[in-house]
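Have a look at this one before I ask anything.
One protein chain omitted, others in place.
And now, chain A:
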Amino acid sequence: MATATTATDFDVRRHDSFGLRVQHLLHSNPVLGPLAVLIVAIIAFSIVNARFLTATNMSLVLQQVTVIAVLALGQTLIILTAGIDLSAGAIAVFSSILAATFCTRAGLPGVLALVLGLGFGTLMGAINGFLVTRIKLPPFIVTLGTLTIFFSLNSVVSGSETVRGSDMPGIMTWTGESIPIGNFRLTYGSIIMLLLFAYFFYALSRTAWGKHVYATGDDAEAARLAGIQTSRVLFSVYTVAGLLYAVGGWILIGRLASASPNVGTEYNLDSITAVVLGGTSLFGGRGSVLGTLIGALIVGFFRNGLQLAGVEVVWQGFAIGLLVLIAVSLDQWIRKVKT
């Protein structure tokens, strides 16, 4: 038998069972799995409760999902490089507090305060990137540390007090305003989110930077030998992710109509959940932002759908947790693909 397998020619021959063919299909189209889950969920929840598929409810879900989706976008970039970012939510919230503080207590014009807030978010991402690439610490440890530091500074700067939206210039809460399309209300925050996804879909699949992100996450040593400056790629990813989190923080202000230092602790893990549900592998090099968008929608639809079905909040978390475990098991199975 051993000789039969070693003596393969350069042609690929496949005599696969159904299971293997599914495995290959998911391997070459990783978005199919999450997409199937999303569609099944939508059908199931709309059967359970007719209100689920109404425009009003759909626009509510989209608004609920928007912030997590933007954070998950940054998280996707980092997870594609086989890293992890526990500080995503902390950067988002701290950036929003900084921007709110600049335009209220410091009295800066709204646009300047916003740009500064985004700039500080980028800086926080760059600090993560510096620690990962220069000090060569594992991303988990780095972001565990910066998570705690950013939340701590967040409390210091804000004095644990919420800044009301009405006290801030209009630009700060603009992301919460919406364009009505029938009963569907599309917020500017959601539009920004969708544009960001479109942009990063392009950047990851059609530019050299994107290929380098995948190659670095796939096998960093191989990427280095192939001539890719992996440290530079990693640093860029953490920095860009910081900017994305800060944009998420801006959208959060619009969503809450205030800048609150006490939200966002759950966003760190929720962003990872969305990425994993979207089929991006925690081991790096595999996945897509399209999957992450679907993953974020799965979380949103599940929470909303279970609520409409009368399931208690505590059990919603249970269901999401179960989904995550299934998604990761599926990823492990897909990774073991053989020719």
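Definition applied: contacts are C-beta pairs under 8 Å (C-beta built on N, C-alpha and C of every residue); 3 or more make two chains touch, one makes a residue touch a chain; residues count from 1.
To be clear about the criterion, contacts and distances are computed from a predicted model.
Enquirer: Suppose you had to identify the omitted chain by its UniProt name; would it be "Sugar ABC transporter ATP-binding protein", "Electron transfer flavoprotein beta subunit", "Ferredoxin-NADP reductase" or "Glutamyl-tRNA(Gln) amidotransferase subunit A"?
Expert: Checked against "Sugar ABC transporter ATP-binding protein", "Electron transfer flavoprotein beta subunit", "Ferredoxin-NADP reductase" or "Glutamyl-tRNA(Gln) amidotransferase subunit A": the hidden chain maps to "Sugar ABC transporter ATP-binding protein".
Enquirer: With the full complex in mind, choose from A:A50, A:I135, A:A208 or A:V313 the residue touching the hidden chain.
Expert: Of all options in A:A50, A:I135, A:A208 or A:V313, contact with the hidden chain holds for A:A208.
Enquirer: Check the options A:G19, A:G227 or A:G310 and report the residue that touches the missing chain.
Expert: Of these options, the touching residue for the absent chain is A:G227.
Enquirer: Mind listing the chain A residues that contact the chain we can't see here?
Expert: 5-12, 24, 27-28, 202, 206-209, 211-212, 214-215, 218-219, 221-223, 225-228, 285-286, 337, 339
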